[in-house]
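A single protein chain has been removed from this complex, and every other one stays in its place.
Moving on, here comes chain A:
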Amino acid sequence: MSENGYILEMNNITKRFPGVLALDKVTLKVRPATVHALMGENGAGKSTLMKCLFGIYVRDEGDVILDGQPVNFSGALDAIEHGIAMIHQELHPEPHLSVMENIWLGRFPIKGIVVDYKKMYNDTRDLLERLNLHLDPKALVKTLSVSQIQSIEIAKAVSFNAKVIIMDEPTSSLTSDEVDHLFTIINDLRSKGVAIIYISHKMEEIKKISDEVSIMRDGTMIGTWNAADLTTDMIISKMVGRDMSNRFPPKTNKPGEVYMRVEGFSSIHDRSFQDVSFELRRGEILGLGGLVGAQRTELVEAIFGLRALRAGKLYLDGKEIRVHNSTDAMDNGIALLTEDRKGSGIFPVLGVGENTYIAVYKRLARFLGLINGRRCNELAEESIERLSIKTPSIRTPMNSLSGGNQQKVLFARWLLTEPEVLLLDEPTRGIDVGAKYEIYTIMADLAAQGKCVVMISSEMPELIGMADRVMVMCEGKKAGELEGDAINEEEIMRLATKFMV
């Protein structure tokens, strides 16, 4: 360790891209045996900084000092050999190989000319034991959960004797139990002297796990603080550079008469949702709470006609309607913003414009399906203006937009279908605080116009801050509804675990 007590120092890192100063003299110093949270909105420069550390980008100025020695890595492999490893948000293991093969990939122990599987097995078992991970070294990775795969990545980093491990949004697809398990591993690593750089948007986690917090904004480092000295509101205001004591727009909704009624919805799969009924009023935001696996996504997808039902009736404005596919749902004024933005939301290589009006071609088409191109462009421009979507042009490919802007484009797409009922599945997942606020405002506007909004959310503050009423599901069944002051963390949690044994 260097004399000044830091294991890793990045000093005055500057990185320019054509026309943009991506990093402006950014300094980050990490002590050993600490969890150091790195925070900032999307685009603040966190990933650019990490890429400069790993040598994926060549920095224009500044130096990196590891353990007192200046270093210049040429990529992730070079870095990990020097004891710096990164656990990415999206993991890409070799699914058809075993746990141990994934850990030792590229450096299999050799006996003569053949792979020494026995040594590999023993080493892996010892390694997993040291981390208290109960995994079979021979299990195929494709049979494991996301959380287990993440543990393997961590084990791999430890096998390189990593002194610094960077975790990029490690909890974004974990259940709360799995998060607890991850935190146990992190605490264990910290006690063994490893420094963790923890990148996350989730305030509650940061306060729970981190020792120090560094906050970035617009390519600059705002500062580093002791985690204990910061409140959530302080973190947010430092991240966005303005006071955000109000994370949610004020609740001014005045729910009207009942518009949609769901009666006895049961999936054809026994393990999915069963006998769920609820009502939805005009001008109301109904929160849908529950733990991962509560079958909330399955329920709204069934309402939208994407999943088959064994039983259940759907009424709109008192009339029973039948929805067999997405077209039926759209014809009846129902819209669904899916949870998986990349998988079932955006068209990555198509233009931003096309991504907005793609669901209303039916309405825009004339004789033989001839599309009115000018009308399309007008609609796209109007949407971009209305939702203040930041894009160079309507022809820009969707995949070059930030997550928040992509989400706004998807909102624009559904708004163009002129829906009465909006089913929003985790509408703010993976987007930064500023964009979240804009999405909340859009939702509040919709409710004010008398639309019905259903919002699935796994973030308690979001449910509490946005919903007029919260329906909580547990293991496929409706656990209860909360209204007014009853909407609080304890009540939601109690209902979310109601049927668990």
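Going forward, contacts are C-beta pairs under 8 Å (C-beta built on N, C-alpha and C of every residue); 3 or more make two chains touch, one makes a residue touch a chain; residues count from 1.
Going forward, contacts and distances are computed from a predicted model.
Comparing "Beta-methylgalactoside transporter", "Heavy-metal-associated domain-containing protein", "Cd(2+)-exporting ATPase" or "Polar amino acid transport system substrate-binding protein" against the UniProt entry of the hidden chain yields the protein name "Beta-methylgalactoside transporter". Of the candidate positions A:G256, A:G293 or A:P348, contact with the unshown chain belongs to A:P348. Residue A:L370 is the one among A:I113, A:L370 or A:M500 that touches the chain missing from this view.
The omitted chain makes contact with chain A at the following residues, 18, 304, 306, 326-327, 329-330, 336, 338, 340, 343-350, 354, 358-359, 361-362, 364-365, 368-371, 373, 400, 413, 417.
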